[in-house]
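With one protein chain held back, the other chains of the complex are shown just where they sit.
The block that comes next holds chain A.
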Amino acid sequence: MSVLRNSLQRATRQKLFLPIFCMVLVLLINLMKSASFFSIAINNGVLYGRLIDILNRGSEIAILAVGQTLVVAVSAGTDISVGSVMSLSACGCCTLLAGYGVNSTSTLVMPMALGMLGGVLLGGLCGAFNGVLVANLKIQPMVATLILFTAARAIGLLLCDNQITYIRYDPYKYLGNFIPGIPIPTAIFVTIAVISVAALFLRKTSLGLYIQSVGVNSRAAHISGINSGWICFLCYLICGLCSGIAGIVASSRIYSADSNNIGLNFELDAILAVALGGNSLAGGKFTLAGSIIGAYTIQAITTTLLAMGVSTDQAPVVKAIIVVIIVVVQAPVFRDWIGNRSARKLTIAKVAAESGSGEGVA
């Protein structure tokens, strides 16, 4: 009994306990509602099921969450331009592939990979711009990224000549859908690739440590020989590249650049993913895994609501309630309160046991 309690206590102290707990909580709701939520089948030659939907549709948020986590950790601020930058890189990519002013095309004017790379680099350029503003000019992150939050979408619209540019070229759809013959959605591979590259960088180099130290105390880090500005710039650059990749995936899903709607409100989901992952928005220590679990939790909520047929205009309310519960559970004040309560219970039990009555101890 006590072994169980001990291991439970140890488990709850794990950093990732709460994010995973929240994820399980959301999935439990589905289990109670209908178990068919968890069925996975091969249908039409591809994996088919709601869990696959969560993994597939959550890709963009997960990719954004990777970049956002680093930005939050290093600068104690958020990059609110990620959604707009997604839209811009999608528009850039489609315009490169279709040519300026072309509304719909089935032949590309340049190799597809080159166009996609162009889109991602455009995202990187935006990230670099944000990085310069924050790291070198020391502008507050939210204000600095507000510029591209408003401008990037408009620049995208100009790139696309004020219209939705369609790329009706089959391989362009592969990234957001399926590669023929492969039963797993391609977006999942892209996410795995992004996460692995980021994790590898953070683990194998001292970048992760540097980011944490700059986030905890930028001056102290600078004095101890870390180039704080450069590290900060690098995080924003990575965040921009992540937005670029997410934008290309989102664009590939609908084989077009819908500048008004791609990445709309995604910055909020990305920030929420970081928060749900148990990361402090005040910067410093961070866990990438937490943010990614947070991202998929958000998508799990969305998919759950769709599955339950909650009408989409009421969905945000339900989503907000779930988020409130999750955030409250994670709040330090709440955790202290629970901790105090159990501690008090423990003392009461102890006192009762010591007084020798031994009745109501169980």
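FYI, a contact is a pair of C-beta atoms (placed from the backbone, for glycine too) under 8 Å apart; a residue touches a chain by one contact, two chains touch by 3 or more; residues count from 1.
Just so we're on the same page, contacts and distances are computed from a predicted model.
Think of the chain that is not pictured: of "Fe-S cluster assembly ATPase SufC", "ABC transporter periplasmic-binding protein YtfQ", "Sarcosine oxidase subunit alpha" or "DNA polymerase-3 subunit epsilon", UniProt labels it "ABC transporter periplasmic-binding protein YtfQ".
Looking at A:Ile63, A:Val82 or A:Ile155, the residue that reaches the missing chain in the full complex is A:Ile155. Only one of the listed residues, A:Gln163, A:Asn217, A:Ser280 or A:Gln330, touches the absent chain: A:Gln163.
Across the entire complex, the residue among A:Ala289, A:Ala307 or A:Ala352 in touch with the chain not shown is A:Ala307. Touch with the chain that is not drawn comes from one residue among A:Met23, A:Leu64, A:Leu125 or A:Leu175, which is A:Leu125. In the full complex, chain A contacts the hidden chain through residues 43-44, 46, 48-50, 53, 57, 103-104, 125, 128-129, 132-133, 135-137, 151, 154-155, 158, 162-164, 166, 173, 177-178, 230, 233, 250, 253-254, 256, 258, 260-262, 303, 306-307, 309, 311-313.
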